[in-house]
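Written out below as structure tokens is the structure these notes cover.
Left out: one protein chain. Kept in place: all the others.
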Amino acid sequence: MVLNWFLFLAAVLFCTGVYGVLARKNGVLVLMSVELILNAVNLNLVAFGAFNQTVTGQIFALFVIAIAAAEVGVGLAIVLLIYRNRQSVDLTGIDALKG
Amino acid sequence: MNDILVHWGLSLAIFLPIAGAALLLLIPKENELFIKQVALATTIVTAAVGVWLLVKFDYKHTGRLQFPVNKSWIEIINSRYHIGIDGLSLPLLALSMFICILCVIYSWDHFPEPHNPKAFLALILLLETGMNGTFIAQDLILFFVFFELVLLPMYFMIGVWGGVNRQYASIKFFLFTLFGSALMILGFLALYFRAGHTFDIPTLIDNASRMLPHNSEVWIFAALFMGFAIKVPMFPFHTWLPDAHTEAPTVGSVILAAILLKLGTYGFVRIALPILPDAAHTWAPWIGLLAVIGIIYGALGCLAQRDLKRLIAFSSVAHMGFVMLGIATLTSFGINAAIFGMVAHGLITGMLFFTAGSIGERYGTREMSRLGGLLIQAPKLGWILGFCCMASLGLPGLAGFWGEFPAILSAFNPANGLSVTTFRVYMVVASIGTVLAAGYLLWMFQRVAFGEPKEEFAHEHIHDVHGPEWLAWTPMLVLILVLGVFPGLMFKITDGAVSNIAHALAVVGR
Amino acid sequence: MLGQNIAFGVIALIMMMAAVQVVTSTNVVRAALSLVIVLAGVAAQYILLAAEFTAVVQVMVYIGAVVVLFLFGIMLTRARIGHESDLDNSNKIPAFIVSFTLFVLLIALLRDAFGRQKIHVAAPSNTAQIGTAIFSTYLVPFEVASVLLLAALVGAIVLARRD
Amino acid sequence: MLRFAAASLAAAGSGAFHQPVIDYHAFAPEIVLTGVLMIVLVADLIVPEDRKVWVTNIAGIGVLASLIPIITLAVSGHDRSMFGGAYVVDHFSLVFKGLFIATGYVVLLMSTNYVADGDYYEGEYSFLLLASILGMVVMASSRDLITIFVALEMLSLPAYMLAGWRKRDPKSNEAALKYYLLGVLSSAVMLYGMSLIFGTTGTTVLADIGSYLSQQGGTPPLVTVALLMIVLGFAFKVSAVPFHFWAPDTYEGAPTPVAAFLSVASKTAGFVALIEILYVGFLSNNNVWGPLCWVLAALSMTVGNLIALRQTNIVRMLAYSSIAQAGYILVPFAVAGANSHALVTAQKASALYLLVYTAMNLGAFAVVIAVARKTRSGEISSYGGLFSYAPGLTLLMSAFMFSLAGIPPLGGWFAKLFMFSAALDAGTRPAIVLAVIAGVNSVIALFYYASVAREMWMSPVPDGDVTPIRVPPALATALGITVLLTVAVGVYPTLFARMADVTVLARL
Partner (left out) sequence: MLDHAWIIPLIPVVSFFLILFFGKRFPSKGASIGCVALGICFALSLVLGAQWIGRDKTIEPLHHATAQQVRAAESGRASSAQGGEAGGEKVEMKRAPVVHETTWFQTGGIKIKAGVLIDGLSVALLVVVSTISLLVHIFSTEYLRDDRRKTHYFAALSLFTSGMFILVTSSNTLQMIFGWELMGLCSFMLIGHWWEDKNNSNAALKAFFTTRTGDIGLLVGISMLFGLAHNTFDIGRINSLAMSGRLDQGLLTVAAAALLLAVIGKSAQFPLHTWLPDAMAGPTPVSALIHAATMVVAGVFLISRLYGVFWQGFHIGTANGFTPVAIVGGVTIIIAAALAFVQSDIKKVLAYSTVSQLGYMVMALGVGGWTAAVFHLFTHAFFKACLFLGAGSVAHSGSHHSFDMKEDMGGLKKHMPITYATFVIASLALAGIIPFAGFWSKDEILVSAHANGYNTFLWVGLVGALMTAAYMTRCIYLTFHGEARGAAAHHHPHESPLPITGPLVFLAVLSVVAGFVQAPMLHIEAFANIVEPAYVSSVVNHSGFNGGLALAGLIAAFAGIGIAGGYYFRNLGPRGLTSRNGAARAGYTFLVNKYYLDDIYTDGVVGSIKGPIARAAYWINQNVIDGVLNGAAALAIMLGRFTYDIVDQRIVDGAVNGLGLSAEAGGGALRTVQTGKVQQYAAILFGALIVFAVALWRFAK
């Protein structure tokens, strides 16, 4: 297998995620897009690990997975918080702080 | 006792005032008299140390650093607590101590709004620390710290106790000076890295010009120039000055004129010239040019003024032009004149601000068109004003003359390597400046003092000079006269130190 | 080898389509389900790369926990399950430009760096190695991660609870 | 001394699991901190609602306790390198661990009354704060990409949540959201960069990365962009322009002590990571990150200062100020590559600036908190006439403001001096240009710092209410500590200069 196949796939996921983060306005969907990005990173790490013949890549990926889970939890908590105060998860309306 | 003073006298001169200021902060606000007494006592004790230094100073070797202390301070950058005085710093140090006492005395009964003597006096003391320290420091970083230390108190003094436009004036003053010092510190650092990793001024004087290529010298000098020129202030960096002076309380103006402006010129003489003699030669014609522009420009500015204090402020631009012209000649004669000019300007313009402040306080206005007949209503005040005007316009026999004439004189024969023609043109222009000085000062005096009092004040009782004013002013007036008649008193002190500098400069000129 | 390549191609294609679905779908739940497909695809790729342990963790944590969290989130924020037209903001075009440029940039870089270098998949079952490394070399991050999870837990609860 | 990580892993993989030998002394600060963390969590459950202050007090004492092992480690002197160089306890890490813990203590002091009066969750607040500090403390020792990543998340996640701690305030929610979202994104980008580096070098240990890259000579484009991505992650953390957007919004919306914490500790942690990564891992790639930091520094200083000119809210102004300050701190990075001497000076300069910046910026926030207790406002205009009824606070605030502006003899000037000195030590043309930009910027900056002072000293009291401000003891202690350091460093800079002296990482 060619290394770059995996890397290109990861790049696609990464950029798709970036698009999602920038273009979605529902907070939950933005978080999902973030997950896409993180998975791209993980795919990269595992592929590189295999490429370099080391488990370090996998270990790194495992840490990312664990922490990403925590991040999502926190993110959802914040989105919920916002929803509770604003009755909406529309990110575009959140611009009270600016300038 | 003697030994202690020899070692710590100078440090006392720096830190007594700040200790006094700290003490003031501890005294409750209500206890006004005590606050004033403590402040006065502090300045007097500091001055007593100064007198002791004056007595102990070895006048035979004015070119040598005396009462030196050289202790470790900031090891990481090899900056040391190196202090000492020579003939260059002594007069200015004495002036600074002296003026501070007088300022405390003068403000005894009339603190400007919003009153608060505690803070006001604390600021004066803080200023004194900064000023004394600047004149004593022999390490660039130490110098810089003290140089900057004066900014804050003056900022607050103008900003809190100043006139209507005080906020604008104070921030302008602050920003301008800071801009200069930002570049100046860059220059200091460049010196440090390019000339032997030291901030020690005497060492740098010995080494820097050997270690630096001409090009670097010129750039470093430019950086230092900005720092000092703004403080002086030289045209075209002067615009902070009129605003600051006009808005500052009387005492603030006096300190500003008498001492703060000297920090810039002192910096030139103490640091820029001897450390970078080569660059000094390159820059001197430009400095001279700005100086003479300043002379004429300041005078023209004066002619346009309606406000008494603003006029005096502009006159400072002109007078400092003479000082800078003297410095720009790079001759021992010119630099001596410059130092004399600094002290003289300190005394004279200080006095002018005192009188202007007192006049403004009595009449409630400093608008010259509304004043008049001062000689009728308060003849003593009026004649003191006249005396100061005369001194300021460089009348021989009064101190101002020795700042102006020798500067002109030295421009005829500038140091080797400088364009003689250029400086001779400067000489003529500067001479024209003396005429303009006579013009604006006499014009001012005529409008303020001569004639009959204006209708609006004709029936008001204008108090003539009172106690604290006499106390504060008499020494200055006497000094103006004494220095005018016996300039040797000053030249004797400065000559040795200046000749060292001139020597360093002359080596390059050849 | 060919089988692996074909498998990669098929899975990758599905993943990409699903990923696009995640960011373009007008239905929140469908987006979440598409995400599941992507995540599962990633796990499959891990297996192709002989990282079974990671693949298992991926399935358990992501599909088992994270996606469920998302679904809870969707429900708690009362998003309509059906069609929702305004899930996107007005920045679609700039967003596309940015991400596409980024994509081009990354592809160019990767081509430049790795060309057609191959992965030689080692013998599977390196799980023991992973365990050993985590508990020796990566002990500190492991312990810290545990505190991190605790902190996230406590914090998320405080934030999310009603008071 | 450092073994090649892959080799050690291969060795570990071949045999059975050997329990690693752990130097507990070296880990003592982290262990104590973790213990305190747990105690606080448990204590929060036990302590009754009206005595919650105790929890904060316990946290405070605990934090101070964790200083003890740091001191003992510092006294014992020698560097300890563990896990194949992935975790190092040396002077650099000890100085910054101490700084983080001290910062944590002061922030706790600042928070005590703020959180209690605001009726927010106190125990959890302290817990999260300590957790974040733990992440920072770990960060100071991390020399491995994985550890750095975990430490970064450790310090960030609690901070995201703390930013939203004023749950009922939409602004606080917004602050948390922005911080969180941008934080997660930038850490994702950083991770991507890390993955590329790992792919190229085959290792995550910084020292090994460094030796691999220096053997390669030159920087391939992929490494360049990967490095950029990693730097971006931390540039976000230190709020360097153009990755700063979160900072003003978050500072303004977050609880003020949290804003203080973010502007100081979190920023410092970012810089610590940058120092580790750049000076250890990518020293040979200075030709990439040098110019990058140059641009970031110049942009941060200029944009931060210019926008700060137009702020009316004190916290927001401080946010932009902290952006500008980050620019000053980045200056040494930009010029470090000129020569070996400049490299050393630059590191010292960054470290010193961080130390001083922490003290003065925390102090400024402490005053903001104190004043807001009375005025209930963050507007700069509400500081009008403060001098007339709170001269002490005015004096303190002036000291902090002018220290931030870099006016002697307050600490900030020395930090700036050192920053300038790094630039001039390098002496290259870009370095000097940057120094001049920094110089001009410090003048612009003065304008808004001084305008706060102006408001306090020279303006009338806006609402005429001149009842004095009561400063609670905890806050007063915080103020005392910060002002003492700010002034002391200015007058006797050797105090901190020594500390900065030992923080040099790259040994050449």
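Order of writing sets the labels: A, B, C and D. Residues in every chain begin at 1.
Just so it is clear, a residue touches a chain if its C-beta (ideal position, glycine included) is under 8 Å from a C-beta of that chain, and two chains touch if they have at least 3 such contacts.
Keep in mind the model is a prediction, meaning the values are calculated, not measured.
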Practice prompt. Over the full complex, note down every shown chain the hidden chain is touching.
Written response: A, B, C, D
Practice prompt. Using the definition of touch stated at the top, determine which of D:I31, D:V47, D:L306 or D:A372 touches the missing chain.
Written response: D:L306
Discussion item. By the contact criterion defined above, which parts of subunit C meet the unshown chain? Give residue numbers in ascending order.
Written reply: 89, 91, 94-95, 98-99, 101-102, 105, 109
Worksheet entry | Where the unshown chain meets subunit D, residue by residue | 177-178, 181-182, 185-186, 189, 219, 221, 224-225, 228-229, 232, 236, 242-243, 245-246, 248-249, 287-288, 291-292, 295, 303, 305-310, 444, 447
Item to complete: For the chain that got dropped from the picture, name the residues of subunit A it touches.
Response: 18, 21-23, 25, 30, 91-92, 94-99
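Throughout what follows, only the chains that are shown with their structure count from here on.
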Worksheet, complete the sentence: A student comparing A-C to C-D should find more C-beta pairs in contact for A-C
Discussion item. On a C-alpha centroid basis, what's the spacing between subunit C and subunit D, in Å?
Written reply: 31
Practice prompt. Could you give the separation in Å between the centres of subunit B and subunit D, each centre being the mean of its C-alpha atoms?
Written response: 43
Worksheet item: Residue numbers in subunit C touching 2 or more other chains?
Response: 110, 114, 126, 129, 133, 138, 141, 145, 148, 152, 155-156, 159
Fill in: Complex interface listing, subunit A residues touching subunit C
1-9, 11-20, 22-29, 31-33, 35-36, 39, 42-43, 46-47, 49-51, 53, 55-56, 58-59, 61-63, 65-74, 76-81, 83-84, 89, 91-92
Worksheet item: What part of subunit C is in contact with subunit D in the complex they form?
Response: 105, 109-110, 112-114, 126, 128-129, 131-133, 135-141, 143-145, 147-148, 150-152, 154-156, 158-159, 163
Item to complete: Would you mind writing out the residues of subunit D in touch with subunit B in their complex?
Response: 348, 387-388, 391, 398, 402, 405, 407-409, 413-414, 417-418, 420-421, 423-425, 427, 432, 435-436, 439-440, 442-443, 446-447, 450-451, 453-454, 457-459, 492-494, 497-498, 500-501
